[in-house]
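Heads up, the thing below is written out as structure tokens.
Yeah, one chain of the complex is gone here, protein chain that is, but the others are all in their spots.
Take a look at chain A:
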């Protein structure tokens, strides 16, 4: 069997020294190449921590993370990331923002000068894909939050990252914009086929987008349930209202409620 693209093995993460908060414990999961995995869980369960450990941004307290057969002991060199806030650079145009990774990641960094036109066209194509055609020369503050978030997605994708990490990228958006972006993200992922880890607390989002949904327990976080999402792609918004979809949602919802209850009892026993 082919080796999974991302392997997380018994990872633990504690903040602030020995007495600090234990954010993750015995957390293990694998993600196959080209797979779209969503991680859901109650708030404060260490989802975002997990993202930063996988990309090597923070050193973990215990365990191993292996990405593409390589042990992660420093920041990965070409992961695409998008966060809840668009974090665009306000002094750059949308186009220049999207092209930022090309100025950093090899081999694009070397080629950018000589093949500017090619990269430029690629960035414009990507922006058009998420409905931002005509906004390339605008500055971020001239765009709405949802549009900035689309640009931020383009920035995460421009350098064809093998691994795409999305940390609640649609969390701050209204429901309609969010659903639009699900469809757009689905299209982009079907075209470019990156490996995606999406962290979210929106169950519908997780089920709609992912091939597999993982449920995390409350702090210290670990994976307590796993569900495959069997629906064929491309999925449409109509699929959300089908009974199978609703049943899966309901099932996941139960797990999260359990996790939250367990977390609450744990906190109560700590307080006592």
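One rule holds in what follows: a residue touches a chain if its C-beta (ideal position, glycine included) is under 8 Å from a C-beta of that chain, and two chains touch if they have at least 3 such contacts; residues count from 1.
Note that in this section contacts and distances are computed from a predicted model.
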Protein that the absent chain corresponds to, by UniProt name, given "NitT/TauT family transport system permease protein", "Aminopeptidase", "Amino acid ABC transporter membrane protein 1, PAAT family" or "4Fe-4S dicluster domain-containing protein": "NitT/TauT family transport system permease protein"
Contact with the hidden chain (one of A:104, A:118, A:175 or A:264): A:104
Chain not shown: contacting residue from A:30, A:64 or A:78: A:78
Touching residue (missing chain; options A:89, A:175, A:237 or A:264): A:89
Sole residue of A:9, A:22 or A:57 that reaches the chain not shown, by the stated touch rule: A:57
Where the missing chain touches chain A, by residue: 52, 55-57, 75-81, 83, 85, 87, 89-91, 100-101, 103-106, 135, 138-139, 141-145, 147, 155-156, 159, 165
